[in-house]
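Moving on, here comes subunit A:
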Amino acid sequence: MSEFSLWDIVYNLLLAARWTVLLSLTAFVLGGLVGLLLLMVRTAGNPWVIRLVRGYVELFQGTPLLMQLFIVFFGLPLIGLDVSPWVAATLGLTLFTSAFLTEIWRGCVESIGKGQWEASASLGMNFTQQMRYIVLPQALRIAIPPTVGFSVQVVKGTAVASIIGFVELTKAGTMITNATYEPFTVYGCVAVMYFLICYPLSLFARHLEGKFRHVAR
Partner candidate 1 sequence: MAYKFDFGAIVPHWQLLFDGVILTTELTVIGAVVGVGLGIMGAWARASRAPVISQIVGVYVELIRNTPFLVQLFFIFFGLPALGVKLTEFQAAVLAMIVNLGAYSTEIIRAGIQAIPQGQIEAAQSLAMNRVQIFRYVVILPALKKIWPALSSQIVIVMLGSSVCSQIAAEELTFGANYIQALNFRAFEVYFVVTGLYLVMSILLRMGLKVLGNFLFERRRHV
Partner candidate 2 sequence: MSLVELHAIHKSFGELEVLKGIDLSIDEGQVIALIGKSGSGKSTLLRTINGLEVIDDGVIIVDGKKISDRDADLLGLRLQVGMVFQQFNLFPHYTALENVMLSPQVVKKQSKAEAKQIAEEMLAKVGLADKMMHYPDQLSGGQQQRVAIARALAMKPKVLLCDEVTSALDPELVNEVLAVVRQLAEEGMTLVMVTHEMRFAREVCDKLVFMHQGRIHETGDPEEVFSNPKTPELSSFVGGLA
């Protein structure tokens, strides 16, 4: 009864999947930058800044992503900014990503022993130099596997953006389902596409984990 063939379904989903990828990439990159900034101010900062960043992290880790998107989506217009679902989704996911990444990276930086800080300080380095030459290069190596692993959470998080009306893979799935009445096939295909995006990232993260663990020994 539907005039959609399986190929039509897949083709339309693929078109929408581009937006999933784009939103994921944008949120991941911007979130990474914000997260790095937060990490910097936190590592250098006074107790109040630390408390503030910790509160920020707990807020985003302790509330649903959907609520975060809703607040951005319905809140920004109240201060006179009319935002599209794309902007709201990007902003919401960026904040979400930054909170998680800054927390992951904090753990990595803290795993660099006090001795490294003290040794570099005793060589007369200032904070920026210590970070730049001593701490970050070491922390980066430990940080890469969990960071890649978290990218999977970002991709999956973009599905929630469908609820504020951003047309990505999941939203397209809903729209196609409404047209075809074939939810089993359509959502099956949607799931497969997410899997095809996420699974390689998961494998890569696991591979890196094994590799760096090896190096550490």
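On the choice of candidates, all candidates are chains of the complex that A comes from, given by their letters.
In this text, a residue touches a chain if its C-beta (ideal position, glycine included) is under 8 Å from a C-beta of that chain, and two chains touch if they have at least 3 such contacts; residues count from 1.
All values derive from a computational prediction rather than experimental measurement.
Only one of 1 or 2 makes contact with subunit A in this complex, and that is candidate 1. On subunit A, the positions that touch candidate 1 within their shared complex are 59, 62-68, 70-71, 74-75, 78-80, 152, 155-160, 162-163, 170, 173-174, 177, 182-184, 186-188, 190-191, 194-195, 198-199, 202.
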